[in-house]
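Structure record follows, encoded as structure tokens.
Only a single protein chain was left out; the remaining protein chains are all shown in position.
Let's look at subunit A:
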Amino acid sequence: MLLEVLQAAEAGGFILIQDSVQCCGRGILRCCINAALKRDEDVHVLGFESPETEVCAGLDSSFAQKLHFHKGFPDPLGWRGKSSFTVQQFTSQHITQLIRDSQPAKASVLVVDSLSLVLRHHDPVIVCQSLQELRKGGVVKTIIGLLHSDLHLQGIVGIVCHLASTVISVAPTNNERHAVATTTRRTKSGKVMQEEEYFSVSEDATLSVQSKPRQHDRVEKEQDSAEVDPASNLTFNLRLSEEERRAKEKVALPFVFSQEKKSALLRPTPGSGRIMYEPDANDDFDEEDPDDDLDV
């Protein structure tokens, strides 16, 4: 499903890439940019958190005229007067004017890197309103946003996810070369589909996806493995023949105390021992009960 999301971005869609400190989602973001450029679409990147060299690393240079990077990164708040786009300008009016200034032939793709910095400086309700206006405004075909989900309250992450038509959550795996992406897709009819896949990103922003086996498949695989004979195809014999098993059961264990061994080692004597005690002359024979003062 991850490749379908990248190949065919729907009109009016909002793709949200959720990441955490455990796994960075900027690689998938670069793949989304690369896929949109290969579809011959205009891509506008609002780069607040990373420089252009980092976000556009590995992208095909033949699509350079289709990519419009709006530099927020050196100066996202306008402290130094070096920015072509500040976070205060994240409104639907400003972004619409920004895209119209580039005279696109058709609706463009808007990439926000990242929404976390926007949410830090704008009210979440205002951000959601701006995103909704941009989706329906006509100049933006698709919005792709990166969100560091562990930097915000769960409620804020929830409302942004609710607004998105597709949520891609990335998480690490035990394999260092791969990560797992949980893709949740909501169609216009309200149907929700979810799938987990392994992915890796190469240097030229190409995405490699492997299917993750589901729980049902794993249970079936365990049943199949139980029936496989592990003792077959070996160079030695793990089994016992019938006479070997009977000979094995007949062997007497050397240290078990059988009846014969007991009778050979222990000789019972007639009668039992008795203890006789003669009180000494200095013994104090006291008839008093030592527990007499107890109240029980």
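Just so we're on the same page, contacts are C-beta pairs under 8 Å (C-beta built on N, C-alpha and C of every residue); 3 or more make two chains touch, one makes a residue touch a chain; residues count from 1.
The rule is simple: contacts and distances are computed from a predicted model.
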| item | value |
| --- | --- |
| Choices "Large ribosomal subunit protein uL13m", "NOL1/NOP2/Sun domain family member 4", "DNA-directed RNA polymerase II subunit RPB11" or "Elongator complex protein 6" - which one is the UniProt name of the chain not shown | "Elongator complex protein 6" |
| Option from A:Gly13, A:Gly27 or A:Gly145 whose C-beta touches the chain left out | A:Gly27 |
| Residue among A:Lys38, A:His68, A:His94 or A:His178 that touches the chain left out of view | A:His178 |
| Hidden-chain contact residue, picked from the options A:Glu10, A:Asp60 or A:Asp75 | A:Asp75 |
| Residue among A:Thr96, A:Thr182 or A:Ser200 touching the omitted chain | A:Ser200 |
| Per the touch definition above, residue among A:His44, A:Arg135 or A:His148 touching the missing chain | A:His148 |
| Those residues of subunit A which, in the complete complex, touch the missing chain | 20-28, 49, 51, 73-77, 79-80, 117, 120-121, 148, 150-153, 170, 172, 176-179, 199-203 |
